[in-house]
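Here the complex is missing one protein chain, while the rest keep their positions.
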Amino acid sequence: MTLAPLLELLIFGILLGGIYGLSAIGLSLIFGIARVLNLAHGAFAVLAAAVSFVVIQATGLNLLFVAMLVVPLFFVAGYVYEILLIHRMLSFNRERRIEALILGTLGFGLVTESIVSIIIPRNFGVNYQFLPISFGEITVSTLRLLLLAVVAITTVILHFIVYKTWYGKALRATIDDAETAQLMGINFDRITSITFGLGTALSALGGILLLLVFNISPNMGFPITLKVLAIIILGGLGSILGSLAASIALGISETFAGFFLDTAWSNSISLVVLLVVVLIKSEGLLRR
Amino acid sequence: MKTAEDIVIAALALATMSAVPFVSSSYIVFLLNGIMVLALCSLSFNLVYADTGYMNLGNSVPFGVGAYAFAFALSHNWSATLAVVVSILAILFFSALSGIFIVRLKGAYYAIGTLALVLFAQALAYNLGWLTGGYQGIIVNVAGGSAYSAYYILAFLNAVLLLLTAAIRKSSFGYRMRSIKGNEIVASTLGINAAVNKVIVLIIGSLFAGIAGILSTSYNGFVTSESSFGISITFLPVIMAILLGSFSIVAPLIGVTIVALASEIFVTTIPQLTDFMLGILLILAALYPKNLIVLKNSRFLKNKSGVRSASS
Partner (left out) sequence: MQVLKIENLSHAFGPLKVLEDVYLDLEDNTITAIIGPNGSGKSTLFNLISGTLRPQGGNILFNGINIAGFKPYVIARRGLSRTFQDPQPLCGMTVLENVKTASLLNGTASKESLLRILVQCSLENEADTDATGLSFAKLRFLELARVMAMKPKLLLVDEPFSGLNTSEIERMSNLLLRMRDEFGTSTLISGHLVGHLAKVAKEFVALHRGKVIAKGSFDEVRNNPAVIETYLGESNVEN
């Protein structure tokens, strides 16, 4: 039956989408609070993957364990990144700010990528042997189920953070009405820095999980960033559920495209999506 | 004072530059060609950026189109003239096509959209092997003296674009574009068709970038995805334009040379460090742009046109 392999592809697509979704939610949060399209977002993911890879090779610890060490590290990285670089650019006047942010985050992404290619000058990935499970005619690798579980758990944790913690409430308040939030005592700068940290950590987790799925090349940073951009613009800027839905849609399209066409084209899909989405969005802005 | 000084320096520079090919090795000529190609791309980027405020990060796309089209034509043994004509047509076609879509984008979306275009072009270059030679690119046989003819053509084109940029800025067209940057909504209520103006300036800029691509192939003898849509050729001109401005003659030319030379050195030693350096430069450009571009009653205009009195 040709249904079984299709379903397997579908599951893989959902998984891939889920991983993209983590990174997308991260960027969505960042955009929501600071209106910054962080072009270095994907580079962080790749850096996290590279660091994890090196650690795994060196110590032999398993990936999930390493992830639990590396992800918090990237929370700090994102936090510092905001304080040192982004914060300064956010204080520019409107005209200069957009240009500065684009070039600055672009440049930082380049720097990060070059660091990755110095650490690991080739493509890298991780292979674990897992026993497959069969549901009737469908064979699914336990690995993928595990990944899905990780993504699901992370989403739940995220939901908890955003809706139940002090930070989450402050975040939502600031996104809603920054001025009033500040008048009520919320420290905008602190919230922004924390959000960058959180967003970067999510991207890092996405990057690390991606290690399990396919080989990562050092200059995947920008393609990933553009993919994530396409997702959040498609799903509605600042909307978490929208980003999730859009990322799963993209994951599925990429998987099917890669299977039926050629893997080379699957990457281009997100670019086309981005171009189309950005066009529609701009048209919509024109006719306010 | 400054008028006479600048003209003398410009004339000297011109004379020196003309003499160079006769007294130096072909390596130096190659080097200078590379710098002038980057300078041309930088001026092309600046044409759109300075007056309209839009950052066309995809300026390497017409460059690549020109480079590949020319290489493709030559590798199929078409005559040089035909190759040039076809390449220019290709450049115009692609820039008009992408232009019509790109100009509908606003602000940050414009930059992101053009960036996506570059990556898309890169992907196409990799995958359409029959057209582009895939990963290896295309290699062509070039005549021995091609580096020298390219040298003079490049120098000429740089001068032309410099003058053209200044001329446009003073013209009604220039005013329209600046008003688009100043306040696009107001500009439209003044009767200015922003979209058309943006497309026109984009096509002009792309044309020069594309010709730079043609010339690049002509003296290099090869074209690859990396050389046409890679990080260096995409971002170096941007950095140069923003950090150095393109409105006086002397200072930026020196600065441009230094930057390009530095990147040459980096490329031949540690490639990874090139990207690193470019990234740092981009960050610097973001934080500290030296906006020589924003000159009121552009000093350059008075200089270049000699004794022309200040007339707005």
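Labels for the chains are A and B, by order of writing; each one numbers its residues from 1.
The rule is short, and it goes like this: contacts are C-beta pairs under 8 Å (C-beta built on N, C-alpha and C of every residue); 3 or more make two chains touch, one makes a residue touch a chain.
Computed from a prediction, not measured in an experiment: that's the story for all the values here.
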item: Contacting the left-out chain in the complete assembly, out of B:45, B:70, B:126 or B:175; value: B:175
item: From B:31, B:142, B:167 or B:192, residue that would touch the chain that is not displayed; value: B:192
item: Where the unshown chain meets chain B, residue by residue; value: 172, 175-176, 178-179, 181-183, 185-194, 294, 296-297, 311-312
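Keep this in mind: only the chains that are shown with their structure count from here on.
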item: Between chain A and chain B, centroid-to-centroid distance (C-alpha), Å; value: 33
item: Chain A-facing residues of chain B, complex; value: 53, 55, 57, 101, 104-109, 111-113, 115-117, 119-120, 123-124, 126-127, 231, 235, 238, 242, 272-276, 278-287, 289
item: Complex contact set, residues of chain A against chain B; value: 37, 39, 85, 88-89, 95-96, 98-104, 106-115, 117-118, 121, 222-223, 226, 229, 262, 264-265, 267-268, 271-272, 274-275, 278-279, 281-283, 285-286
